[in-house]
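Shown here: the complex without one of its protein chains, the others still in place.
After this line comes chain A, so read on.
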Amino acid sequence: MSDVLLSVRDLVVEFPKRKTLLTALDGVSFDIHRGEILGVVGESGAGKSLTGAAIIGLLEQPGRIASGEIWLEDQRIDQLPYEKMRQLRGKRIAMIFQDPLTSLNPIFTIAEQLVETIRTHLPLNAKQARERAIQLLDEVGIPAAAKRVDDYPHQFSGGMRQRVVIALALAGEPELIIADEPTTALDVSVQAQIIDVLKRMCADHGAAVMLVTHDMGVIAEACDRVAVMYAGRVAEIGQVRQIVKQPQHPYTQGLMGSIPSLAHQRHRLIQIPGSMPRLDAIPTGCAFNPRCTSVGERCYKERPDLLVTNQGEVACWLFDQGGVA
(Lines give C-alpha, C1' and ligand atoms only; values in the text may rest on other atoms or scores of the structure.)
Protein backbone atom coordinates (compact mmCIF):
# COMPACT_ATOMS: atom_id res chain seq x y z
CA MET A 1 0.00 0.00 0.00
CA SER A 2 1.22 3.48 -0.75
CA ASP A 3 0.22 5.13 2.51
CA VAL A 4 2.39 2.94 4.68
CA LEU A 5 4.15 5.21 7.18
CA LEU A 6 6.17 2.73 9.21
CA SER A 7 7.16 -0.75 8.19
CA VAL A 8 8.78 -3.23 10.55
CA ARG A 9 10.27 -6.29 8.82
CA ASP A 10 11.47 -9.42 10.62
CA LEU A 11 12.72 -7.43 13.59
CA VAL A 12 14.92 -9.42 15.98
CA VAL A 13 16.04 -7.88 19.26
CA GLU A 14 18.54 -9.66 21.44
CA PHE A 15 19.84 -9.19 24.95
CA PRO A 16 23.29 -10.71 25.41
CA LYS A 17 23.48 -12.02 28.95
CA ARG A 18 26.61 -13.30 30.62
CA LYS A 19 26.42 -16.74 29.08
CA THR A 20 23.32 -16.88 26.95
CA LEU A 21 21.70 -14.76 24.33
CA LEU A 22 18.08 -13.89 25.02
CA THR A 23 15.97 -13.26 21.95
CA ALA A 24 13.29 -10.89 23.15
CA LEU A 25 11.79 -10.12 19.76
CA ASP A 26 11.93 -12.85 17.16
CA GLY A 27 10.89 -11.86 13.66
CA VAL A 28 8.30 -9.18 14.29
CA SER A 29 6.70 -7.69 11.17
CA PHE A 30 3.88 -5.18 10.79
CA ASP A 31 2.96 -1.91 9.07
CA ILE A 32 1.45 1.27 10.36
CA HIS A 33 -0.46 3.40 7.89
CA ARG A 34 -0.68 7.17 7.90
CA GLY A 35 -3.12 8.48 10.48
CA GLU A 36 -4.24 5.10 11.78
CA ILE A 37 -4.21 3.82 15.33
CA LEU A 38 -2.61 0.41 15.65
CA GLY A 39 -3.15 -1.31 18.95
CA VAL A 40 -0.51 -3.71 20.21
CA VAL A 41 -1.72 -6.14 22.89
CA GLY A 42 -0.30 -9.09 24.71
CA GLU A 43 0.66 -10.27 28.17
CA SER A 44 3.45 -8.64 30.12
CA GLY A 45 6.76 -9.61 28.60
CA ALA A 46 5.37 -10.33 25.15
CA GLY A 47 7.65 -7.65 23.70
CA LYS A 48 5.14 -4.84 23.15
CA SER A 49 7.11 -2.04 24.79
CA LEU A 50 10.35 -3.40 23.43
CA THR A 51 9.03 -3.10 19.89
CA GLY A 52 8.24 0.56 20.55
CA ALA A 53 11.66 1.22 22.04
CA ALA A 54 13.35 -0.50 19.09
CA ILE A 55 11.45 1.62 16.58
CA ILE A 56 12.39 4.92 18.20
CA GLY A 57 15.95 3.71 18.74
CA LEU A 58 15.95 3.81 22.53
CA LEU A 59 16.58 0.17 23.43
CA GLU A 60 18.09 -0.13 26.85
CA GLN A 61 21.59 -1.55 27.09
CA PRO A 62 22.61 -4.23 26.36
CA GLY A 63 19.61 -4.81 24.07
CA ARG A 64 20.28 -4.49 20.35
CA ILE A 65 18.62 -4.99 17.03
CA ALA A 66 20.22 -8.18 15.72
CA SER A 67 18.50 -8.32 12.37
CA GLY A 68 15.49 -7.04 10.48
CA GLU A 69 14.62 -3.65 9.11
CA ILE A 70 12.58 -0.66 10.18
CA TRP A 71 11.45 1.71 7.45
CA LEU A 72 9.92 5.14 7.94
CA GLU A 73 8.37 5.72 4.51
CA ASP A 74 11.37 5.25 2.22
CA GLN A 75 14.05 5.82 4.83
CA ARG A 76 15.60 2.95 6.71
CA ILE A 77 15.90 4.05 10.35
CA ASP A 78 17.20 1.07 12.32
CA GLN A 79 20.83 1.77 11.46
CA LEU A 80 20.88 5.56 11.62
CA PRO A 81 23.73 7.18 13.56
CA TYR A 82 22.73 8.72 16.90
CA GLU A 83 22.54 12.33 15.75
CA LYS A 84 20.42 11.52 12.65
CA MET A 85 18.08 9.46 14.79
CA ARG A 86 17.85 12.22 17.38
CA GLN A 87 16.70 14.67 14.75
CA LEU A 88 14.01 12.19 13.80
CA ARG A 89 12.79 11.70 17.35
CA GLY A 90 10.13 14.17 18.33
CA LYS A 91 10.07 15.50 14.78
CA ARG A 92 8.73 12.40 13.00
CA ILE A 93 8.36 9.75 15.70
CA ALA A 94 7.54 10.56 19.31
CA MET A 95 6.95 8.37 22.31
CA ILE A 96 4.77 8.58 25.39
CA PHE A 97 5.61 6.58 28.48
CA GLN A 98 3.53 4.84 31.05
CA ASP A 99 3.91 7.00 34.11
CA PRO A 100 3.09 10.69 33.71
CA LEU A 101 4.27 11.34 37.27
CA THR A 102 7.86 10.57 36.35
CA SER A 103 7.89 11.56 32.67
CA LEU A 104 8.26 15.28 33.31
CA ASN A 105 11.44 16.87 34.58
CA PRO A 106 10.54 18.06 38.09
CA ILE A 107 12.69 21.17 38.14
CA PHE A 108 11.64 22.81 34.90
CA THR A 109 8.34 24.53 34.23
CA ILE A 110 5.97 23.12 31.64
CA ALA A 111 6.75 26.14 29.45
CA GLU A 112 10.49 25.50 29.59
CA GLN A 113 10.06 21.85 28.60
CA LEU A 114 7.60 22.61 25.82
CA VAL A 115 9.51 25.54 24.39
CA GLU A 116 12.77 23.60 24.29
CA THR A 117 11.10 20.71 22.48
CA ILE A 118 9.35 23.00 20.03
CA ARG A 119 12.46 24.99 19.26
CA THR A 120 14.51 21.83 18.80
CA HIS A 121 12.34 20.85 15.89
CA LEU A 122 10.63 23.93 14.51
CA PRO A 123 12.17 27.23 13.35
CA LEU A 124 10.35 29.43 15.85
CA ASN A 125 11.65 32.15 18.14
CA ALA A 126 11.12 32.01 21.89
CA LYS A 127 7.95 34.06 21.80
CA GLN A 128 6.32 32.10 19.00
CA ALA A 129 7.31 28.83 20.65
CA ARG A 130 5.69 29.96 23.87
CA GLU A 131 2.49 30.85 22.05
CA ARG A 132 2.50 27.45 20.42
CA ALA A 133 3.10 25.82 23.80
CA ILE A 134 0.05 27.54 25.25
CA GLN A 135 -1.98 26.58 22.21
CA LEU A 136 -0.97 22.93 22.57
CA LEU A 137 -1.86 22.89 26.25
CA ASP A 138 -5.19 24.42 25.38
CA GLU A 139 -5.78 21.72 22.78
CA VAL A 140 -5.09 18.87 25.19
CA GLY A 141 -7.62 20.40 27.53
CA ILE A 142 -5.63 22.15 30.25
CA PRO A 143 -7.86 24.88 31.66
CA ALA A 144 -6.33 28.37 31.83
CA ALA A 145 -3.39 27.18 29.75
CA ALA A 146 -1.83 30.63 29.45
CA LYS A 147 -1.54 30.78 33.22
CA ARG A 148 -0.66 27.19 33.97
CA VAL A 149 2.11 27.05 31.39
CA ASP A 150 4.56 28.49 33.93
CA ASP A 151 3.70 25.94 36.60
CA TYR A 152 5.93 23.06 37.57
CA PRO A 153 4.94 19.42 36.95
CA HIS A 154 4.21 18.78 40.63
CA GLN A 155 1.45 21.34 40.50
CA PHE A 156 -0.57 19.16 38.12
CA SER A 157 -2.56 16.00 38.85
CA GLY A 158 -1.72 12.70 37.17
CA GLY A 159 -4.31 13.04 34.42
CA MET A 160 -3.30 16.63 33.73
CA ARG A 161 0.33 15.62 33.56
CA GLN A 162 -0.42 12.95 30.99
CA ARG A 163 -2.15 15.65 28.94
CA VAL A 164 1.01 17.73 29.22
CA VAL A 165 3.01 14.69 28.13
CA ILE A 166 0.78 14.32 25.06
CA ALA A 167 1.27 18.01 24.26
CA LEU A 168 5.03 17.51 24.59
CA ALA A 169 5.01 14.49 22.32
CA LEU A 170 3.09 16.41 19.69
CA ALA A 171 5.21 19.56 20.01
CA GLY A 172 7.36 18.72 16.98
CA GLU A 173 4.41 17.68 14.80
CA PRO A 174 5.46 14.01 14.53
CA GLU A 175 3.81 11.63 12.07
CA LEU A 176 3.88 8.70 14.47
CA ILE A 177 3.38 8.50 18.20
CA ILE A 178 4.32 5.39 20.12
CA ALA A 179 2.15 5.40 23.23
CA ASP A 180 3.49 2.83 25.70
CA GLU A 181 0.58 2.04 28.01
CA PRO A 182 -0.34 5.71 28.40
CA THR A 183 -3.23 5.07 30.78
CA THR A 184 -2.00 2.19 32.92
CA ALA A 185 -0.72 4.40 35.72
CA LEU A 186 -3.80 6.58 35.79
CA ASP A 187 -7.04 6.57 37.74
CA VAL A 188 -9.72 4.53 36.00
CA SER A 189 -11.92 7.61 35.86
CA VAL A 190 -9.29 9.53 33.92
CA GLN A 191 -8.21 6.77 31.55
CA ALA A 192 -11.03 7.22 29.06
CA GLN A 193 -10.45 10.99 28.97
CA ILE A 194 -6.77 10.56 28.18
CA ILE A 195 -7.48 8.05 25.41
CA ASP A 196 -9.99 10.55 24.03
CA VAL A 197 -7.43 13.36 24.12
CA LEU A 198 -4.81 11.17 22.47
CA LYS A 199 -7.21 10.09 19.76
CA ARG A 200 -8.47 13.59 19.05
CA MET A 201 -5.04 15.20 19.07
CA CYS A 202 -3.60 12.65 16.70
CA ALA A 203 -6.55 12.98 14.35
CA ASP A 204 -6.24 16.79 14.40
CA HIS A 205 -2.50 16.72 13.80
CA GLY A 206 -2.54 13.81 11.36
CA ALA A 207 -0.35 11.57 13.49
CA ALA A 208 -0.53 7.79 13.47
CA VAL A 209 -0.42 5.99 16.80
CA MET A 210 1.07 2.73 17.91
CA LEU A 211 -0.89 2.15 21.09
CA VAL A 212 0.75 -0.41 23.35
CA THR A 213 -1.60 -1.68 26.02
CA HIS A 214 -2.92 -4.80 27.65
CA ASP A 215 -6.34 -3.30 28.06
CA MET A 216 -8.64 -4.82 25.42
CA GLY A 217 -11.27 -2.22 26.28
CA VAL A 218 -8.91 0.55 25.20
CA ILE A 219 -8.13 -1.34 22.01
CA ALA A 220 -11.77 -1.86 21.10
CA GLU A 221 -12.54 1.77 21.76
CA ALA A 222 -9.62 3.55 20.16
CA CYS A 223 -7.89 1.45 17.53
CA ASP A 224 -8.35 0.83 13.83
CA ARG A 225 -6.25 -2.29 13.66
CA VAL A 226 -4.67 -4.45 16.30
CA ALA A 227 -1.60 -6.64 16.54
CA VAL A 228 -1.56 -9.42 19.12
CA MET A 229 1.88 -10.31 20.40
CA TYR A 230 2.98 -13.47 22.16
CA ALA A 231 6.47 -14.37 23.37
CA GLY A 232 8.26 -11.86 21.15
CA ARG A 233 6.29 -12.71 18.01
CA VAL A 234 3.19 -11.34 16.33
CA ALA A 235 0.40 -13.90 16.64
CA GLU A 236 -2.27 -12.08 14.71
CA ILE A 237 -2.95 -8.75 13.01
CA GLY A 238 -6.27 -7.52 11.72
CA GLN A 239 -9.06 -5.00 11.88
CA VAL A 240 -10.22 -4.40 15.44
CA ARG A 241 -13.80 -5.40 14.67
CA GLN A 242 -12.74 -8.69 13.14
CA ILE A 243 -10.41 -9.58 15.95
CA VAL A 244 -12.82 -8.70 18.72
CA LYS A 245 -15.71 -10.54 17.07
CA GLN A 246 -13.95 -13.40 15.35
CA PRO A 247 -10.49 -13.97 16.74
CA GLN A 248 -8.62 -16.56 14.69
CA HIS A 249 -5.48 -17.45 16.59
CA PRO A 250 -6.21 -19.71 19.58
CA TYR A 251 -4.28 -17.28 21.77
CA THR A 252 -6.38 -14.33 20.64
CA GLN A 253 -9.49 -16.39 21.23
CA GLY A 254 -8.31 -16.99 24.76
CA LEU A 255 -7.62 -13.28 25.26
CA MET A 256 -11.05 -12.27 24.04
CA GLY A 257 -12.71 -14.94 26.13
CA SER A 258 -11.16 -13.46 29.25
CA ILE A 259 -12.96 -10.14 28.86
CA PRO A 260 -16.07 -9.94 31.01
CA SER A 261 -19.09 -8.88 29.03
CA LEU A 262 -22.15 -7.17 30.41
CA ALA A 263 -24.51 -9.16 28.20
CA HIS A 264 -23.62 -12.62 29.48
CA GLN A 265 -23.04 -12.25 33.14
CA ARG A 266 -23.57 -15.87 34.04
CA HIS A 267 -20.66 -17.27 32.09
CA ARG A 268 -17.49 -18.20 33.77
CA LEU A 269 -14.58 -16.30 32.18
CA ILE A 270 -12.32 -18.37 30.00
CA GLN A 271 -8.76 -18.59 31.17
CA ILE A 272 -5.78 -19.58 29.07
CA PRO A 273 -4.06 -22.39 30.99
CA GLY A 274 -0.43 -21.98 31.92
CA SER A 275 1.67 -18.86 31.46
CA MET A 276 3.88 -17.34 28.81
CA PRO A 277 7.25 -19.10 28.53
CA ARG A 278 10.37 -17.39 29.78
CA LEU A 279 12.65 -15.94 27.13
CA ASP A 280 15.24 -18.65 27.67
CA ALA A 281 12.68 -21.43 27.41
CA ILE A 282 10.61 -20.69 24.34
CA PRO A 283 9.51 -24.03 22.85
CA THR A 284 10.44 -24.98 19.30
CA GLY A 285 7.77 -24.70 16.69
CA CYS A 286 4.86 -22.46 17.66
CA ALA A 287 5.66 -20.65 20.93
CA PHE A 288 2.07 -21.09 22.05
CA ASN A 289 2.02 -24.89 21.64
CA PRO A 290 2.09 -25.85 25.36
CA ARG A 291 -1.04 -23.82 26.07
CA CYS A 292 -2.94 -24.27 22.83
CA THR A 293 -6.22 -26.20 22.78
CA SER A 294 -6.02 -26.98 19.05
CA VAL A 295 -2.41 -28.05 19.03
CA GLY A 296 -1.23 -30.58 16.42
CA GLU A 297 1.97 -32.42 15.64
CA ARG A 298 3.20 -29.81 13.19
CA CYS A 299 3.01 -27.08 15.86
CA TYR A 300 5.86 -28.77 17.78
CA LYS A 301 8.14 -28.92 14.75
CA GLU A 302 7.63 -25.95 12.50
CA ARG A 303 7.22 -22.34 13.44
CA PRO A 304 4.28 -20.67 11.70
CA ASP A 305 4.82 -17.33 9.96
CA LEU A 306 2.06 -14.79 9.46
CA LEU A 307 -0.38 -16.27 6.95
CA VAL A 308 -2.76 -14.02 5.07
CA THR A 309 -6.38 -15.03 5.56
CA ASN A 310 -9.49 -13.29 4.39
CA GLN A 311 -9.72 -11.57 7.77
CA GLY A 312 -6.15 -10.41 8.27
CA GLU A 313 -2.92 -12.16 9.08
CA VAL A 314 -2.45 -14.94 11.59
CA ALA A 315 0.53 -17.03 12.62
CA CYS A 316 -1.13 -20.39 13.11
CA TRP A 317 -1.00 -23.68 11.21
CA LEU A 318 -4.77 -24.02 11.55
CA PHE A 319 -5.04 -21.57 8.68
CA ASP A 320 -2.48 -23.26 6.48
CA GLN A 321 -3.54 -25.76 3.87
CA GLY A 322 -1.41 -28.39 5.54
CA GLY A 323 -3.23 -27.95 8.85
CA VAL A 324 -1.77 -28.78 12.24
CA ALA A 325 -1.24 -32.46 11.71
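As a convention for this text, a contact is a pair of C-beta atoms (placed from the backbone, for glycine too) under 8 Å apart; a residue touches a chain by one contact, two chains touch by 3 or more; residues count from 1.
Here is the rule we go by: contacts and distances are computed from a predicted model.
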Query = Which name from "Peptide/nickel transport system permease protein", "Sulfopyruvate decarboxylase alpha subunit", "YCII-related domain-containing protein" or "Nitrate reductase subunit beta" does UniProt give the chain that's left off?
reply = "Peptide/nickel transport system permease protein"
Note = Out of A:20, A:75 or A:102, only one touches the absent chain, namely A:102
Remark   = Full-complex touch with the removed chain, picking from A:155, A:246 or A:284, is A:155
Option from A:169, A:272 or A:287 whose C-beta touches the chain left out = A:169
Request  = Would you indicate which residue among A:86, A:245 or A:301 is in contact with the undisplayed chain?
outcome  = A:86
Ask   = Hey, which chain A residues sit against the chain that's not shown?
value = 56, 58, 82-83, 86-91, 94-97, 99, 102-109, 116-117, 120-121, 143, 148, 151-152, 154-157, 159-160, 165, 168-169, 171-172, 190
